[in-house]
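In this view, the complex is presented without one of its protein chains, the others remaining in place.
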Amino acid sequence: MTELATTAQARELHRKFCEDVLGMPGGEKIKICQQCGTCTGSCPTSHLMDWGPREIIAAFRAGMIDRVVKSNTIWLCTSCYYCTVRCPAGIKITDLMYELKRMAIKYDLVPKESKNPAMTKYFVESVHKHGRNHEVELMTKYMLAKDWAMPLRYWQVGLKLFTTGRLPLSAKNTRGRDELDKISAYLEAQEAKTQ
Amino acid sequence: MPDEKIAVYFCHCGSNIAGKVDVDKVTAWAAEQPNVVVAREYKYMCSDPGQDLIKDDIEKLGVDRVVVAACSPTMHEPTFRKAASDAGLNPYLLQMANVREHCSWVTEDKDEATEKAKRILNAQIHRLPFNEALDPIEVPVNPAVMVVGGGIAGIEAALKLSATGKKVYLVEKQPSIGGHMAMFDKTFPTLDCAACILTPKMSAAGKDPNIELLAYSEVEEIDGYVGNFKVKVRRKARYVNTDTCTGCGACQDACVVRKVPSEFDQGLGKRSAIYIPFPQAVPLRATIDPVNCLTLKGKKCKQPCTTACGPQAIDFDQQDEVLDLEVGAIVMATGFELWDPTPETRYSYGQLDNVITSLEFERISNASGPTGGHIVCKNGEPPKSVAILHCVGSRDENFQEHCSRVCCMYSLKFSHLIKEHLPETDVYECYIDMRAYGKGYEEFYKRLMEEGVHFIRGRAAEVSSVALTPEEEGRLIVKVEDTLLGIVRRVPADMVILSSGLAPAKDAKSVAQTFGFGCSANGFYLERHPKLEPVSTVTDGIFIAGCCQFPKDIPDTVAQAGAAAAGALALVDNATVKVEPTISYIDPEKCCGCHICVGLCPHAAIQCNEEKGVAEVIEAACKGCGVCVAACGSNVPQQRGYLDQQIFAEIEGAMAV
Partner (left out) sequence: MRYLYYPGCSAEATGKAYDISTRALMEKLGVELVELDDWNCCGATSYFSVRELDSFAIAARNLAIAQQMGDDELLVICNACYTTLAKANRYMAEDPKVFAAVQGALGAVGRTYDGKVKVRHIMDILINDIGLEEIGRHVTRRLTGLRVAPYYGCQFSRPMGAFDDVQMPTTMDRLFETTGADVITDFDAKTDCCGGMMMLTREDAALRLCHELLVAARQGGADVIVAACPLCEINLEAYQPRVNKAYGTDFNIPVMYFTQLAGLAMGVDPKQLGIDKQVVSCDPVLAAIPA
């Protein structure tokens, strides 16, 4: 992860984040957050977060982007949408979390310890390779990269699942899977044009 | 035509107009227009010196037509027309050109604003030669006032009006007056007993010789205009003769239908089919509810109520009575409804026991309520822990956006009552902000902090029955982020009180429509001006007071009621009121008597004169809406002040620039 060395760098990052977040549909609503705490109170994983969603919004508004990206918050979001449907200001908090995830990846600000980013990366790779998510392949790749201890924890579950046919070693591919690469290439080219 | 002398005044309105419109340029341009003898610009035309400019030119230059280019006529047309009138010019020979709300305030482009200002002004310059002198119509004013709604607001307004000797009709749709205040236990911040301070006023209103109390009645129809309203009021049948009934209550004890959920007790207590809503009811008379009474439903009943009734006041054949009343002014004081928290499913209201609303708690803590004033859960046991959740349905984009103003204070009141009744019970208040703005309110908040209430700054996320530890079993768990500590807490409670917000009455929109005024976006009645005219409406003669205008506490309600009474009084204390003469006129020489306009008039202000074979306008009823003018195939009706020639001249003037 790139370290946020200088204040100028942090400010520039804040500007970019603001532009992106406030530019999302409904993004402006962050300005009217009442800091009521309903989101953090509803969040299934807030107890594990460095800062709950409410504090992330407060930090964002205060310009403390480093706090936002260095925390594990966004990577612990399960996108259960409780916060979104309960927020009295109508802030689309889950979408905000997604946006922050994407920006963290884009600017290489993913905390080293966090495992979720790796999972999402391999997921996307699997989808592009097969057209579908091959669960066994995904889990194997992830395990080799991030979590060698996984088989020790899950061998019993894994065995049961395997013997009941729920973990096929090979799986069907989408015939038109190369379309997905083409789609991504097209969108990347479009984005490059607007930079 | 050629000898009209038009004076043009262009107001800067500080920088409101001058900031966008090139005032000098337009004024100079105006001076050269036909018939204009003088064109001036000034910073604030509505001020005394500004008005003096108009008066001087009328007196000294013989100006006989005036146009003031300034703000909206709704702001200052009366001001300038009065200035003209003071100088001896008929006020209807003065027009305003709205170059602010219609021009400088709706564009950022200065060139565009200047161009449009010229057009708006020129329209009036062309129109004015066709203006005719008109005299306001003076109509007699009926000195009686109707107050719709018998809660504290309505009662207060009625008493104030009665004190001046005016006749007041107090119309209330429930069987008794008193409204929501009668349901409360204590009131904040003084902790006065609500009934103790209300019942003397209720009693006074009931006995007052000037107040005709029409309880269990509703307004069905209204027609007319300021000073002359005709209102149809339906007195619903109580099936009890109110002249002979003494309110002894023997009937309700005798009644066989005993399990009707009591509306007054918020459904927590039961009443009989024949009932007196609460012991201090005014009027203290029984009422039979036709939905639950066996006899009225056509079923067999021995009618023990009739047997028990000493004065033999029960009359199953009683009919509704429709009264036709005439009043000069109306005060609307129809109050609020408590927001129903059922849609807020995460609080499980209606799903889990002991999750109750604020009004339900009022009835529980009230000594004359269903639990005799004992604060107990559904199982009859006192709660060991109570959580009070603020902002239920309020400040919430999903439900009601507005803050309900009183909930923080009544929540504090509840905390105090619980602590008073049950000193060992833990009380938690989950709040976002503590709004304690009134006289004695902040001090009351401090008092509650001293009483050891646990304040958690955080809006409760959910109320659940899932127990994760043995201590949580059988209890309600309030999950809330304590934002000041940054910790999510699980608060175990035996009772959860939802401090639900105040909502407009469900029929507020249709009632407002019936009476001829409107509602704000949040559904409450719309006042004429949010700052300066909080108790008037856009319809002259109709006033509003209390929570029907917006949630407020009792002191503000009483103050508004007094203000509304004063407004109504200012109207009805005069023998006549002037109404605008800009009404329709049908030339009998030209009318062919097809009578199309008669049916189209929304105010029933045109009648057929069969003798002459023409249609005639009832001047007093005509509101100058212009429907007849537009509808007539022969172009006969003309609206004074808005003659066809005037309108076409405006169009020409606007396009001629």
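Each chain carries a letter (A and B) given by its place in the written order, and its residues are counted from 1.
FYI, a contact is a pair of C-beta atoms (placed from the backbone, for glycine too) under 8 Å apart; a residue touches a chain by one contact, two chains touch by 3 or more.
These figures come from a predicted structure and were not determined experimentally.
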| item | value |
| --- | --- |
| Chain not shown, its touching partners among those shown | A, B |
| From A:Thr7, A:Gln156 or A:Gln195, residue that would touch the chain that is not displayed | A:Gln156 |
| Where the unshown chain meets subunit B, residue by residue | 345-346, 348, 351-352, 462, 464-468 |
| Contact set of subunit A toward the excluded chain (per top definition) | 25, 44-45, 48, 76, 78-82, 84-86, 92, 94, 98-99, 101-102, 105, 115-121, 123-124, 127, 131-136, 139, 142, 146-147, 150, 153-154, 156-157, 160-161, 164-168, 171-172, 174-177, 179-180, 182-187, 190 |
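By definition in this document, only the chains that are shown with their structure count from here on.
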| item | value |
| --- | --- |
| Gap in Å, rounded to a whole number, between the CA centres of subunit B and subunit A | 50 |
| Of subunit A, residues touching subunit B in the complex | 34-38, 40-43, 46-47, 52, 54-55, 82, 85-90 |
| Subunit B residues within the subunit A interface of the complex | 346, 391, 395-398, 432-433, 457-462, 479-483, 486, 488 |
